[in-house]
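Excluded from the complex is one protein chain; the other protein chains are retained at their positions.
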Amino acid sequence: MSERINIKGMWWKGLGVVLFLYVIVGGMMIPLKPGILSIQPGNAVNGDTVKLEVTGYNTHFLSGGDLRTWLKLDSSHFIQAFQIQATGETMCKATFAIPSSMASYTGVQPLTLILDNEVDGYSIQPNAIFLAINDSLSTGEGWDSSIDEPLHAMGQIRFPYRNILHETIRNTFFHIALWFAMFLLLLAGLWHAVMYLRQGLPQQDIQSAAYHKVAILFGLLGIATGSVWAKFTWNTFWTTDVKLNMTAVAMLIYLAYLILRNTIADEDKRARVSAGYSIFAFIALIPLVFVIPRLTDSLHPGNGGNPALGGEDLDNTLRLFFYPSILALTLLGNWMATLLIRYEKIREKMFYHS
Amino acid sequence: MKYHSKFRKFASLTGAFLAICPSLMAQQTDFLRSTGKIYSVVAVIAIVFIGIAFFLYRLDYKLTKLENQIKNEQ
Partner (left out) sequence: MQFTNIQSILQKELAIEFRQKFAVGGVFLFSATVVFLLYKTFNNISPREWVLLLWIIMLFTGLQAVVKSFLQEKQETWMYYYSLFDATSLLVAKLLYNLLFLIIVFLFTVLCLAIFSGFPVRDITLFSVGSGMGLLGLSVIFTFVSVMAASERASSILMSVLSLPLTLPVLLLLIKVTTVSTGLLADTAVYDDVVLLAGINSILLGSTFLLFPYVWRS
């Protein structure tokens, strides 16, 4: 055994593993930004003095230095709490005297709560309480036109805090990156299918099939992880969400591809037909995955006027792990596909040998 | 033969896991929701890992078959 064995393409496989490790460790270790978990009571009437019980998440109400809080009606109407008392690191009671004059507002208005201290920086909870307005004066008296002291900013690297998502925002690195990796692998499979139709080399068919199989596996994992995530954010395993059902259709189409490959016995014909089918299926999917979800409202970002990846949904700290995660999963998928390809090639050689 | 017993072990383990699953789920939905739902992230990573492990298992199965074929030919 003096022969030195090299694993082919060691560097990118290692890169994939190291990157994925980085994503798992970093993605799990970095804490979330401080945020507001709940506010009690949820409504008030103008002219009241309300005592709000605020529960924070990852906050330091006791040790975080000077704690201040405001209620915001719009960008020129603020009130500061006249009394605030921290009862624990994540609990505090703030008392507001809500003015009875409400400028030109009527009906029920949502108020935004702003909380600030030196360590945690500021956190904002929209729709914190709902204010029922009874016969108000239109003078707008009693409101401050701005927050006069500067707010603190959080200096450390933290993931953003989102209301329903909480810690599950970390699933961005695993669930969403899985879809991107699947898409890239499908593209690789498509490329090999096109090359097969143009050049007709048997190995291109093997490559195309391997990439498609790994992509299908990733797609199924994407559906499974998405459904777990949905259970803990939207409280159901399967929603009527368009994007979800469209990916289900896509998966059905590609599962039919697997059936097709199993049905046709003649290798040459199988290769040609499955290459043709995979190209046709991909083309049929383009309008599906990208166009149709945009026609109807969806829970996913990028729909119903929400910005797609970008804006507030994907801040720079998330990007620090999201892009490496796509790369890592693609490299791992590529590794899996090359293993399949090598296996198929050996099998083919055996077949011709005997 | 050896492979067969390995498969049985795998199957029985999976079966046992699937049998416990519903009761675990019922108990632990609240556990999975605790501390900012961090355990649902764990569940997602576990699913990805199980998927890759399943792929490896299938490849192993196919390779073993191929190895047996080669052994028989010699």
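Residue numbering begins at 1 within each chain, and the chains themselves are lettered A and B in the order written.
Going forward, contacts are C-beta pairs under 8 Å (C-beta built on N, C-alpha and C of every residue); 3 or more make two chains touch, one makes a residue touch a chain.
If you're wondering where the values come from, they're calculated on a predicted model, not measured in any experiment.
Here is the thing to keep in mind: the chain we left out touches A in the whole complex. Within the whole complex, the absent chain has one touching residue among A:A132, A:L201 or A:A284, and that is A:A284. Contact with the chain that does not appear here is found for just one residue of A:L15, A:A103 or A:V249, A:V249. Although one chain is not drawn, its touching partners on subunit A can still be listed: residues 197, 246, 249, 252-253, 255-256, 259-260, 263-265, 269, 272-273, 275-277, 279-281, 283-288, 291-292, 295.
Please note the rule applied: only the chains that are shown with their structure count from here on.
With each centre defined as the average position of its C-alpha atoms, the distance from subunit A to subunit B rounds to 26 Å.
Every residue of subunit A that touches subunit B in the complex is listed here, in rising order: 24, 28, 32, 57, 165-168, 170-171, 174-175, 178, 214, 217-218, 220-221, 224-225, 228-229, 231-233, 332, 336, 339-340, 343, 346-347, 350, 354. Residue ranges of subunit B in contact with subunit A, taken from their complex: 32-33, 35-38, 40-41, 43-45, 47-48, 51-52, 54-55, 59, 62-63, 66, 69-70, 73.
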